[in-house]
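The complex appears here without one of its protein chains, the remainder shown in place.
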Amino acid sequence: MSQTKSNTRAANMIEAIRDGHDVAMERDENVVVFGEDVGYFGGVFRCTHGLQEKYGTSRVFDAPITESGIVGAAIGMAAYGLKPCVEIQFADYIFPAYDQITQEAARIRYRSNGEFTCPLVIRTPTGGGIFGGQTHSQSPEAIFTHVSGLKTVIPSTPYDAKGMLIAAIEDPDPVIFLEPKRLYNGPFDGQHDKPLVPWSKHEDGKIPEGHYTVPLGKAETRRAGSEVTILAYGTMVYVAETAAEQAGVDAEIIDLRSLIPLDLEAIEESVKKTGRCVVVHEATLTGGFGGELAALIQERCFYHLEAPVKRVAGWDTPYPHAQEWAYLPGPDRVGRALKEVMTG
Amino acid sequence: MSQTKSNTRAANMIEAIRDGHDVAMERDENVVVFGEDVGYFGGVFRCTHGLQEKYGTSRVFDAPITESGIVGAAIGMAAYGLKPCVEIQFADYIFPAYDQITQEAARIRYRSNGEFTCPLVIRTPTGGGIFGGQTHSQSPEAIFTHVSGLKTVIPSTPYDAKGMLIAAIEDPDPVIFLEPKRLYNGPFDGQHDKPLVPWSKHEDGKIPEGHYTVPLGKAETRRAGSEVTILAYGTMVYVAETAAEQAGVDAEIIDLRSLIPLDLEAIEESVKKTGRCVVVHEATLTGGFGGELAALIQERCFYHLEAPVKRVAGWDTPYPHAQEWAYLPGPDRVGRALKEVMTG
Amino acid sequence: MDGHPRPEAMQDGDYAPLRLHVPEPKGRPGDAPDFSHIDFGEAGAVGRPALDVDAKGTDSYAEALIRVLDDEGRAHGEWADAVSAEEAKTALRAMIRTRAFDARMMRAQRQGKTSFYIQCLGEEAIAVGQAMALRQGDMHFPTYRQQGILFVNGVDPEAMMNQIYSNEKDPLQGKQLPVLYSFKDAGYYTISGNLGTQYPQAVGWAMASAIKGDTKVAAAWIGDGATAEGDWHTGMVFASVYKPPVILNVVNNQWAISSFQGIAGGMSATFARRALGYGIPALRVDGNDLLAVLAVSKFAAERTRRGLGPLAIEFLSYRGGAHSTSDDPSKYRPADEGEKWPLGDPIARLRQHLILEGYLSEEEAAEIEEAATTEMREAELRAEENGLVHDGQGASAKYMFEGVYETPPGRLREQRQEAGY
Partner (left out) sequence: MDGHPRPEAMQDGDYAPLRLHVPEPKGRPGDAPDFSHIDFGEAGAVGRPALDVDAKGTDSYAEALIRVLDDEGRAHGEWADAVSAEEAKTALRAMIRTRAFDARMMRAQRQGKTSFYIQCLGEEAIAVGQAMALRQGDMHFPTYRQQGILFVNGVDPEAMMNQIYSNEKDPLQGKQLPVLYSFKDAGYYTISGNLGTQYPQAVGWAMASAIKGDTKVAAAWIGDGATAEGDWHTGMVFASVYKPPVILNVVNNQWAISSFQGIAGGMSATFARRALGYGIPALRVDGNDLLAVLAVSKFAAERTRRGLGPLAIEFLSYRGGAHSTSDDPSKYRPADEGEKWPLGDPIARLRQHLILEGYLSEEEAAEIEEAATTEMREAELRAEENGLVHDGQGASAKYMFEGVYETPPGRLREQRQEAGY
């Protein structure tokens, strides 16, 4: 953690996100929050609960079910001078807004040569592990990391969630803020048959009161190690921790947190030290962000690598329902990959 | 070329595509063609010219300006049993259809367990080099290659354009058919200050009469070589040829043609032979398909590589207007990369 | 610089500060239900337009509700004789089976047999009525709340339950979330979890029918909330331009999870009226009145099949239950709003009518209910024997790799091997 934890309180990720909104709205009256069900009800995951009551319907309100409309309207508000923070109910529903996000939000500053800007945060729950089938489980980060003009971040603890959300809202450019929904209530490590440890029982389940930020673009080393570097983000951070432990490998585990901008320094430093790297993500392997990571690492650490960079990812199939645990990378698959690179 | 060229005639890429439509429509009355301006007028690039007159307005017609509607309607037609082949006027305008393409067309077979299928071709002119600025120049292949259920192909000669279009229309699954618009009239090699050789003067500017297919999933070795493998597609194939020649490197140049499915065998075989690889594409570097290629190559050819796989790609900026020739990879940049990997 | 001297931005006070208008429902938890803003009209008051009516000809229909059954269960007006007693009984049975299935699955969810279910409580007449008006070869493009279609079109409830339990006998082999069925032979298109996408697809399917010179009809379905999606509009534009044989249904159950229809624009105009702007005629129907639903659906099927162009229908109803088993409506609307819905319960109303008219006895009605409960209980026992994904008896993992393409590409085959299936 990059900050002290004085005046902290226990919070799960939902509460942390709610608090992040609250702090940002309190400090800047230009922050407005809207999206499907986020107003009176406070969001289907309750991440905006209580905000409408506190800040009124002009600053927190329900939106019609049109993701392109939500983002389009938010872009207009941002051009006016507001700082909209909108929720897309599931990342699986962000696709109708893809044009507005990638061709508009990401390009407003550039194409107007800075006359107009787009300080906009798009929050959306991402990833699997909740038996949600294809349309409540996908991890679309790679279709955003390819788009210049966007930042794409994904916290994995309540502390980071609050600090990064505030940083995202204060950022002058559009940020895709992915929330690993399987982590909302506790640090799920892929062992679906074991009971979930709630955040209240976990060391990372604490957030400072009030304002703080976690800068976008900085990775977090979750565990120092010497034998192999594991790059992960979101739920896969905890899968990686359990996998390394079970495999008995002295892994350095880096939670990327921010995919764009990417903390290449931290990655390079670690891989040059360990000489080995496993990248883990939930999204479909082919064309995933792991490809970019592997490409960068072999470009920059080529002469330090003892084995090829290995990717563990969702299979190249749509996200299935019944076969969820065969699809989502778990400690076993990651463990196998660790052994492979150790002997490779 | 994978087929003999008996009964060939000269054709540029536009004529080849038009002819591909014609052959497919003649053979199968379920083939229908529509899109913005494709009916009476025959398309802003004229790729469907004459088809409405020949096949009538029920099979070839103008569509309203809604890319999501065009793809959505086409999906319904495909579910009925037709084989729609639609045009998106520029690849830069495909984004409003991203949800219909990736969450619907790509998923119909899977989610219905084969009850419904989606034999659909989406043709669209891609890439830069025409001073079209951000919204007439982008290369969005990587946002499709990440989506399971889609095929993504890109021919670079009139011969391939016709043969692959017919193969795509006959394919039982949805195909994104990218047409490098800068190649419509001739094999542009990035030397924008030199006159363009028209297809009629180029050896690849010939197409066989009638029906033939170029299978999706097979790469084409454009030039055999021993020192380095260049992977390219679309306009970059010609840029690579000129670059290799100018750099005086004995490069093996592979035109991928089909990104998904990918001809991994051809790639592996070549890179294992040469030990070096440069990947070239127009799209923005970060998150581009080059990352996937580099990742795959280092995974599979690790112990054969003499130097890191090098990517040459569009910069991580939106596609600019005035700075087009500084943005689009040309022979110089590719040549520098070749020298780098040769000494690397 | 040169040009028109533009008035400076004026002082505060010149115009009053603007305020954002955010629509609010009449009642929130704790409030008394209030439907006084809706004009329900009288049963029988709205007649039949000509089969080839145009959009302007339906101007008043886009507002006033087509109703057949009055509060006592009597049928009235020009639409009353479109439905035979036999048909009404068939409908009643399908509606009762739909509700029995829902009840059984809600119970199964509470028992942990499935993590997710969506019922259509209070909306049974809509899907059942329209399904009965279409014929084999036609195609519905449903949302998750039109399961009634399946009970009309002869689908085995056990197959549906196998899908919900995501077990080895699931026709979709575990690939889809519970209730996102696909039953092609029953004229039931594969449901998407993404709202609205099926609207232009339905229109495209109907265009294909016209292109082929067939006479098949498509029924597009969407909820009030989802009409806000761009896809609703693109479907309407295509329907407006090419005039294919499609029925453009909007089920206005007044809620979209926690947001009321005002957040979809429903307080500014009816959803039926929205169709008129595309030159598509529109009718507005009491969705809790099977006789009205079926009569209007027959009219729609006949019109579209005759090549007279698309027709839009808004079914006014009320979402009787929670949005899904993941939802708790007591957090955002008055608890008894559903009970107080003035158009009542569709099953009770049809039952009352049939008994009143002597087409059905109380005993027969009870028998149908009894039979439906038994049928669903037995179907569930069989389905449960086929396994529950939540007991670790889901459809095999190997299926995950099948059906991505007709022929799997090499890398997918590799992955399947790597995964060990």
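Per-chain numbering from 1; labels A, B and C assigned in written order.
Everything that follows uses one rule, which is that a contact is a pair of C-beta atoms (placed from the backbone, for glycine too) under 8 Å apart; a residue touches a chain by one contact, two chains touch by 3 or more.
Computed from a predicted model, the values in this text were never measured in an experiment.
Quick one: which of B:Y55, B:F95 or B:F144 touches the chain that's been left out?
The missing chain is touched by B:F95.
Give the residue, chosen from C:M161, C:A275, C:A322 or C:M400, that touches the chain omitted from the document.
C:A275
With the full complex in mind, choose from C:L20, C:A50, C:A335 or C:L381 the residue touching the hidden chain.
For the chain that is not drawn, the touching residue is C:L20.
Of A:G149, A:G234 or A:G290, which residue touches the hidden chain?
A:G149
Would you mind spotting which of A:I14, A:L51 or A:I75 touches the chain that isn't drawn?
A:I75
If the missing chain were put back, which residues of chain C would it touch?
1-4, 6-10, 14-23, 55, 90, 94, 131-132, 134-137, 151-156, 207, 209-211, 213-216, 228-234, 237, 240-245, 262-265, 267-269, 273-280, 305-307, 309, 375
Considering the entire assembly, which residues of chain B contact the chain that has been omitted?
Counting only chain B, the missing chain is touched by 36-37, 39-41, 44, 57-58, 61-69, 92-93, 95-96, 131-136, 285-286, 315-318, 320-323, 326-327.
Write the list of chain A residues that the hidden chain touches.
32, 58-59, 64, 66, 68-69, 72-77, 79-82, 84, 96, 99-100, 103-104, 107-117, 148-149, 151, 172-173, 217, 260-262, 264-265
Assume only the chains that are shown with their structure count from here on.
Could you pull out the chain whose C-alpha mean position is farthest off from that of chain C?
B
Could you give the separation in Å between the centres of chain A and chain B, each centre being the mean of its C-alpha atoms?
One centre to the other, that is 32 Å.
Distance-wise, how many Å sit between the C-alpha centres of chain A and chain C, to the nearest whole number?
Computed from C-alpha means, the inter-chain centre distance equals 35 Å.
Measuring from the mean C-alpha position of chain B to the mean C-alpha position of chain C, what distance in angstrom results?
Chain centroid spacing, chain B to chain C, equals 41 Å.
Touching at least two other chains at once: which residues of chain B meet that condition?
Residues 68, 96, 99, 103, 107, 110-111, 148-149, 260.
Hey, what residues on chain C touch two or more of the other chains?
Residue numbers touching two or more other chains: 173, 175-176, 180, 192, 194, 230-231, 404, 411-412.
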